[in-house]
Structures are given as C-alpha cells and as structure tokens.
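All remarks here apply to the structure that follows.
Below, a portion of the complex is reproduced, with chain positions unchanged.
Chain nomenclature is as follows: A, B and C, assigned in order of appearance, with residue numbering initiated at 1 for each chain independently.
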Amino acid sequence: MQNQASELAISTLASTEVKPSSTSALRIVDLCYAYADCPAVLQSVTFNIASGESVGLIGPNGAGKTTLFLSICGVLTPQKGEIALFEQRVQPGKFRPEIGLVFQNPSDQLFSLSVEEDVAFGPVNMGFSHEAVEERVREALQLTGVASLRHRPPHHLSGGERRMVAIASVLAMQPQMVIYDEPSANLDVRSRRRLIRFLQEASQTTLVSSHDLELVLEVCDRVILLDQGHIIADGIASEIMADNALMEAHGLERPHSLSHSQ
Amino acid sequence: MKLGIDDYAQLESPIHQWLPKYKLIGLTALILAFSFVQKLALLPLMAVTTAMFYQTARLPFKFWRQRLQIPGTFLAVLLLLLPFMAGETVLAEIGPLNIYREGLLAVVQISVRFVCILTLGLVLFGTAPFFESIRAMRSLGLPPILADMTLLTYRYIFEIGDYFQSMRTAMKLRGFESHRLNWQTLKHLAALAGSLIVRSYEKSEQVYKAMLLRGYGQNMTVIYQPKPTRRDSVLLSLTLGLAAGILLAEVF
Amino acid sequence: MHIPDGILPAPIVLTGYAGTGLVTWYSLRRINRQENPQAGVPKASLLTAAFFVASWIHIPVPPTSVHLILNGLLGTLLGYFAFPAILIGLLFQAILFQHGGLSTLGVNALMMGLPAIAAHYIFQLRYRFKITQVNGLAILGFFSGAMGLGLAVLIFFSLLITNLPAGLDVRTEQAAITGLALAHLPVVILEGFFTALLVSFIYRVKPELLPQR
C-alpha cells in the first residue's frame, strides 16, 4: 500500500520535474531538519508545487508540518536540502514577500490597535507609498469580507473574524503563494464554511495543513501525506484520502464524505 | 525555548536526595556567609567548598559553563576596569595606564565570591524540580500568596515565551525589521508588548476560573513534607557548621 | 541592570534583604486587605510572566539596542502586587539567566520595586486630577515609566560606585554617579515613551486591566 503511494509520489514529482518551467511555485529537494538532541523532524523531503496549485498537507501531530512551513518561509535553517520559491533559492532570514504564512492561532499574528493597522503592517514594511498601502488594505479587507471591521481592535473580534483578518493581513502583501496552518481550528461551522468558500476562490498557490480532512477535500486537488518527517504519499486528494488502510496506518481517518463512494 | 534550571533535577546524588527544606537552609546560610568574606586567605577555602558541593551534586560541567556565560561578560568588564581605576599601590605600568594592587586584589575577591555564590545557587536550584524548591520555601514560612505567584509565574513564563516567539516570527514574515529607531518601530514594539500583556491577562482570567473550580482557596492545606532522615540532619549540621566557621574566621 | 553576586559588602546585602522583607510584608498586608486577595494572584502571576518575557524586546538605539525594564508599567498595572511581582521576576532572572544574583536579590528588589511603587502612585494621580482621556493617561504613563526607570538607575549607580572597593573620593563618586545617570537619560526617556504607548494601547484594548481605585 505504502509502496504504491510512494510510486504515486515519485510519478507526481517526475511529471513536474521533467518540465521545470516558470510555473514552479515551490521546489523542495531532499530537505532534512533536526532540532538539537532530537530525532530528525524532516527526513529527505522532496516535492514540487506548481504555480496555481492547491495542495493539502495531512498527517498526525508531530509529523513535521510546522517545521516544514517555517523552513519554507526561511525562519528555520535546514541542515540539508534545498528550497526554491518561484525558482529563487530561499535564504534563511531573508524576507520574501511572495510567500505568506497564516498561523494556526490568529492571536500570534494580530497585534495592532485596529484591523486596518494590522492589515497595513506588511505593505508598510515593504515600503509602499501611503496610497498604495491604502489600496492594498482596502482590497485585502474586501476579499476576505471583513471591511466592516476595519476600525475595530483585533483583540475584540470573534474567532472567525480574527481568522479572516489574519488572512487579510497576509493577503495585503499580495503574496503569490499562501500557506495555511490549520485554518479551520476553533472555528464554528458557519465560519468554517465561509473559510472554505474563500479558499476555493483564492487565486494564489495554496498549501493547507489541516486535521479537518473534509476541508482539505473541498479545497485541494492534491494531497501530501507526511508522517514522522517522511513523505508517505503524494497524489490526488480524493484517492489518497479514500485509501482506508493507508490513512489508518498514519493516524488518520477516511473522511465520511468519501466512505459512500466505496 | 530552553531555560530549564531543573533540567538535571532527575539525577541521583547525595545533594539531590537531601531534604529540600534542609538543603535550602544550609545552602542559603553558606551563600550569606560567602558574601561576608573579605579576607584573601579565606577565598581558597570558599572555592574548594563550592567545588566540593558541585562535585557531590554530580551536575555536569557543561551546565556550569553555560550558566556562567552571560554574567561572565560583566565579570570581564570589571576585570578590565578595576585594576586600572582603583587603588594606590602601583604594581606595573602599561603605557599611560597604571595597574594598582588594590584594584587587582578587589577583582580577585569579587570574582571568587561571585563565582562561588552563583555556583551554590546552581546546586540549590539545579538539584530538585523547581516546585519542590518552592514547597520547601513555603514550609519555611514563605507566604502562600508569594508561593502561589512564584509557581504560576514560572509555569507560564514558558508559555508566554512561546507566544512571544510566534508573534515575533509573524512580524518578521511580514517584513518587520527593528533596526531603526523611529516612532513607527516604537509603536509596533509597544503593540507587541501590549498584545503580550493583554493575552496574558485574558489567560489569567481563564486560569483563575479553572483554579476556583478545583477548589482554589478552599482550605489552606498543610503541605506534605517527608520526614528528615539522619543523613539530612547530618548534612545540614555540616553545612551550617561550615558557614559558621567561615563567618568566625572572617570576623576574628 | 542588576547588581550581581559578590560586589556588595555583606551589610548592604543584609540590609537589602531586611528592606525587601519589610516592603513585601507591607505589600501583602495591603493585598490581604482587598476584598478577595486570591483573585489577584493569577492576574499578577501571568502579568509577571508577561513582563519577564516583554523585557526580551529590544529597542534599537543605533549602533546598539537596549531592552526594556518596564518596572514603572508593572507598578502602574499591578499596584501593591508590583513589589512581590518584581521580587519573583528577579528571582527568575537570577536562577534562569544568572542576571543579578541570589545574594543581591534583596537589594535588587528594592532598587526596582520602590520606583515601581512610586510609579503606581504617579499613575493613581489620574483620580486626583480626574484624568479620563487617553492622552492624559499616556502622559501619566510617560512619567510613571520614566520615573520607574530613572529612580532605579540612580539607585543602581549609587550602590555600585559607593561600594567600589578602594579608592574613589567622595567628589569623584558624586561626579561619576551624576555622569552615569545623565548618560542614561535618553534610555529613561525612551522607557517613558514606551510606557506611554503601552498605557494607551491597554486603555484602548483592555481598559479593565488598568487598576481601579
């Protein structure tokens, strides 16, 4: 079963590697990461994401998802391997506005006195003029549907609102690729539904990690299964997630919405 | 984030097994006695005593070295300044600068006291889980409000430290670089600190509810303390004797 | 800005402990007079932790950077809980980072804590002068923060210089203290501004955190 899955992975990789055209958003080759005195968190992780793709990253807690994200964004320095964003090598510590990371907890991301200030924070740091910043803020707020919250302090918003403001604060930098870490965590059904609709319509290259497999299924065509730092499977979302034996071997469950298909 | 003073609390050694309450009394007395020492002749004795305690506690040398790193800078500054600044008797001249005997001796005295007290502190807090140490203080009369505050603060420093790391990472990923001092930078950093404080406050409200619902403040219970063994008492007497000896030697 | 072990003569170390014991006792007495003293414990503890962590924020002052002390703000927010909070914060500085020291805990607590209590009284002036506007509060915040650090700096250098072993005469000592304190004036003012910004942030986001009368 796993063999079949890794073949799947290899074939996907191969197909994108054959034509390393300008459409590659993210290319990761042989990435290894280990914290001091701990077993390796990422072990020779290799995959590609083409521009415009929506990819889900699934796996149990501790599989290495957050470490992977922080490496992609240049926050962590991997021991080995290479990461390229839009054909440019990621250098740890160097700010790359073309990638945005939406944190699992919006409170980690929102700190200003008003929604407006928080959304403007990125563009201001990027050095845009006052008008350009204003334009970006307006657009990001509109896109995420939170324009009406503009003058409120983020600390006073509900969980669902904060999530959308956190997304807006990333989108205002107009990144070409956005990573979402557990975007539906702590959302109620209504906010989650709204988030799913938003993600389905998003135009950026997207990488979503989530325990909420139904969300992954609705948002992503492709899924990468990570466990203990290894890529276990990489392929079509509905196929991988319908594979009960594979899912259970890695602490996951086939989503209910896929069970009637078998 | 790794700060763990009690990372080596699980080791086994006579000091680890020493009743925390007695350990606290004994080592505190010794630390205070050390801070009285002025006589040069007593410095070697202090150093040997300290080394003995550290050795007996079986704490790794690495731990000591790491812990000395930060305050070491301060010591280095002192070492570079005092011999040139203070004193009357000129020992040597380096160009326009004089090295004074008194200053040099003061440096030796201060450094030895400093390193010895710090090392004993490591032995004191490094050989028991932190809450055991606080329990011991509590059984010696530390007011309960102070004890509760100490434990809760310690518990949440790590968690709030994680908030801080995440928030700073999030700011960096949105291009924030705090290299220039201007009103904007100051405002953002104040918002960061403010958010940290507000988040902590909100958390404290939850924690308080959780504590109440598990009976916090119901009754001031006596804290369970195991009975001292003979070995505990012997170790305490020895340490107190040593402290008294050093004090006497210093005074007379 | 902590006085490490081994520098101060023993009488001062002991006096420091005695003074700290006294002020702690008085603070706890004031706390116990409150309606529900235990209700303040989690708040004071988590804020102590938050202040501890917030002091890792470095403010760029080219070519270097300074970190915040925030003892003025601590006094402003915690009132009589501020002194125990500072004592605990310093204990952790000493045992986690070896900043300051166990033998000088008492002296350091007085050095940071008394100015914090002063800052508390400065901020309470808002009731005397009936200040309710955010700008007024920010100005009080500025003085609380600047006073908190300013006094601490003064005490710090006084203790350090007058206790240097051997040799400086009184006039040189005074000159050194004044000089060093003045050199820290920009940092004191920076701390004041930062405290002002923080007070207005908290007022807008979580006004109930500012102490009631």
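Note that a residue touches a chain if its C-beta (ideal position, glycine included) is under 8 Å from a C-beta of that chain, and two chains touch if they have at least 3 such contacts.
Since this is a predicted model, take the numbers as computed values, not measurements.
Here the complex as a whole is made of A x2, B x1, C x1, with one representative copy of each chain displayed.
Everything that follows uses one rule, which is that only the chains that are shown with their structure count from here on.
Shown here, the protein chains touch in all possible pairs. Annotation: B-C is the more contact-rich of the chain pairs B-C and A-B, by number of C-beta pairs in contact.
Look at where the CA atoms of chain A average out and do the same for chain B: the two points lie 42 Å apart. Distance between chain centres (mean CA atoms), chain B to chain C: 19 Å. Residue positions 113, 155 of chain A each touch two or more of the other chains. Listed for chain B are residues 163, 191-192, 194, 198-199, each touching two or more other chains.
Put simply, chain C touches chain B in their complex at residues 4-10, 13-14, 24, 28, 31-32, 37-39, 41-54, 56-62, 68, 70, 77, 84-85, 87-89, 91-92, 94-99, 101-103, 164-168, 190, 193-194, 197-198, 201-202, 205-206, 209. Touching chain A in their complex are the following residues of chain C: 201, 204-206.
Those residues of chain B that touch chain A in the complex are listed here as 163, 166-167, 169-177, 184, 188, 191-192, 194-195, 198-199.
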